[in-house]
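The complex appears here without one of its protein chains, the remainder shown in place.
Presenting chain A:
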Amino acid sequence: MSTKLYASAAQALAGLCRDGMTVAAGGFGLCGVPLDLIVALRDSQARNLTVIGNNVGCDEHGMWLVLANGQIRKVILSYAGDNKILERAFMNQEIEIEFNPQGTLAERLRAGGAGIPAFFTRTGYGTLIAEGKEARQFANPDGSSDWYIMETGLTADVSLVKAWKADAAGNLVYRKTARNFNPMIAAAGRITIAEVEELVPVGEIDPDQVHTPGIFVDRIVVSTRQPKHIERPTTRPRTAGEPV
């Protein structure tokens, strides 16, 4: 009987990694990042990778490990800050970066996963990122019109996502802002692997509460990462009289 369950991140990635492949990974900052799967990707030593994600890790965490290991040829992202070796590699022309507006990146992944090859958006019209892209005018409901640029859908050979709960059918539930890019990246992968905090029995997740239906998930591994790292811990002081 077929199963989606794997005993470790390395086993879940076994047989999938090859030089020159495209990998998409979920996460925003360090929130909702499949950290075990990324370590397994580093250990695979696959090179010349194209990596798609909002940001490619931050110093010493997440996809930064794969970057520091010299495995990445190109990144497709919206934000390269908080990652000194990425900035340095880009300045030294050791790596190619394709900057995307964050919403364009999310929509390119959504489109790719849904079989939509391209779409038009107003975002980026008249800027550097519009160069070389088809531009068209479309009418607004009020009769005026705006210029839009064509953006293409994105897919990946392997997608790595992070979820809170999963069942053996591959249904995923995310937690709070750890959802971010994970649902679109799950759909955009030819093979999608989910790293999850908790595996629950089939039937325990209310079908109405499933965020990513199991059809988008091929392999599942339980994460070993606890407690989770916080990039910018920020608190407020308790004021007198407030309940503790």
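Following the convention adopted for this analysis, a contact is a pair of C-beta atoms (placed from the backbone, for glycine too) under 8 Å apart; a residue touches a chain by one contact, two chains touch by 3 or more; residues count from 1.
As a working rule, contacts and distances are computed from a predicted model.
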From "3-oxoacid CoA-transferase subunit B", "NADH-quinone oxidoreductase subunit N", "Lipopolysaccharide export system ATP-binding protein LptB" or "ABC transporter permease", the hidden chain's UniProt protein name: "3-oxoacid CoA-transferase subunit B"
Per the touch definition above, residue among A:10, A:68, A:129 or A:222 touching the missing chain: A:129
Touch with the omitted chain, as defined above, among A:36, A:107 or A:195: A:107
Hidden partner chain, touching residue among A:178, A:194 or A:217: A:178
Interface with the undisplayed chain - residues on chain A: 28-32, 54-55, 77-82, 87, 90-91, 97, 99, 101-107, 109-110, 121-129, 164, 174-184, 211, 227-236, 238
